[in-house]
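Let's look at subunit A:
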Amino acid sequence: MQEVIKKRVKELFDNNTIVRAIGWENGEFFYDHTPAVFDSAADMDVFVYDNFCASNLSKYLINHCAPEGKTLVLLKPCDTYSFNQLLTEHRINKDNIYIIGIGCDGMVDIDKIRALGIKGITKITQNGDELVIDTMYGEKKCKKADVLLEKCLSCKGKKHMIYDELISENEDEMPQDASKRFDLVNELENMTSEERFAFWQNELSKCIRCNACRNICPACSCRKCVFDNSASGVASKANADSFEEKMFHIIRAFHVAGRCTDCGECTRVCPQGIPLHLLNRKFIKDINTLYGEYQAGETADQRGPLTDYTQQDVEPTFISDKEVK
Partner candidate 1 sequence: MQVNSEFKPKIVAFCCNWCSYAGADLAGSSRLSYPADVKIIKVPCSCRVNPLFVLRAFEKGADGVIICGCHPGDCHYSTGNYYARRRMTLLFSMLDYLGIEKGRTRVEWVSAAEGVKFSTVMNNFVSKIYQLGENVKLGDLRCRK
Partner candidate 2 sequence: MVHKSLEQACLIMDRSGVDTRKCMMCGKCSATCPAFDEMDYHPHQFVKMVTEGDIESLLSSKSLWKCLSCFACVERCPRGVEPANVVEALRVTLLRRQGENYITADDIPGLLDDKLPQQAIVSAFRKYKK
């Protein structure tokens, strides 16, 4: 697939359809491909697309779709939701963008492979639903399904929500069973209040406020974050207590509530391994149950649940007066 994409993008450069392309290139290791901006067909030589291209490229368009000429972007199915959400919010201009929707059958989590006890990995190739892993100690194999990224476990399906052309084989395939999407949220909800507090206390106290979650998030894309604005009165200071972490993460989740497409990038990039997506998913679950099913980015002209209401909406006392577990 990588070569097909590469060939097509080069063509588009050559016939002046595009002036720029956003894709992935090799990072320091073969398993940490990073987003890259390619300015010519020649640049495309280093383009990669394989099991380690998890990055959602849509956010890069905010800064890289200048008015002169079209920018090409490669979007996996899940990335197109973020793209639509950015269109909804007028953060990007579709006129300047050319989308190639590319097929994806899940991205791989290198840490999960390592957790299987496979060390000294030098190369990974896919063979059907199996990964063939070359290591310094010989060839190993594992099921791809066992080492998928957390975000791919609740895949929204193979269908692209928006595109100009497709390089994809399995567009019609139905989404995988997403019923497990809220399992962890449910599990937390079923804990006692004290247990939940202990869980989050433990998780959030790991936060080093590196802002990776914020920077990767396609919804969290303010020109200037309120936590960075000294005039806002809440600009972050040194991390001296646990509450500031909680406040940051609650507010961050709240700011993207109704806009978060559940792309899972926050959790993927967190260097401390905090399951941040569980905050966003809680909002998504509440929105779905209280205000009706809503998937941000499904189309580009939706009214978000927090900028909408019905007269019969549930009262906040529904939460405050719920029986305590």
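Quick note on selection: all candidates are chains of the complex that A comes from, given by their letters.
Throughout what follows, contacts are C-beta pairs under 8 Å (C-beta built on N, C-alpha and C of every residue); 3 or more make two chains touch, one makes a residue touch a chain; residues count from 1.
Just so you know, these numbers come straight off a predicted model, no measurement behind them.
Of 1 or 2, just one candidate touches subunit A in this complex, namely 1.
On subunit A, the positions that touch candidate 1 within their shared complex are 185, 188-189, 193-201, 226, 234, 240-241, 243-244, 246-247, 250-251, 253-254, 257, 279, 282-283, 286-287, 290-291, 305-311, 313-320, 322, 324.
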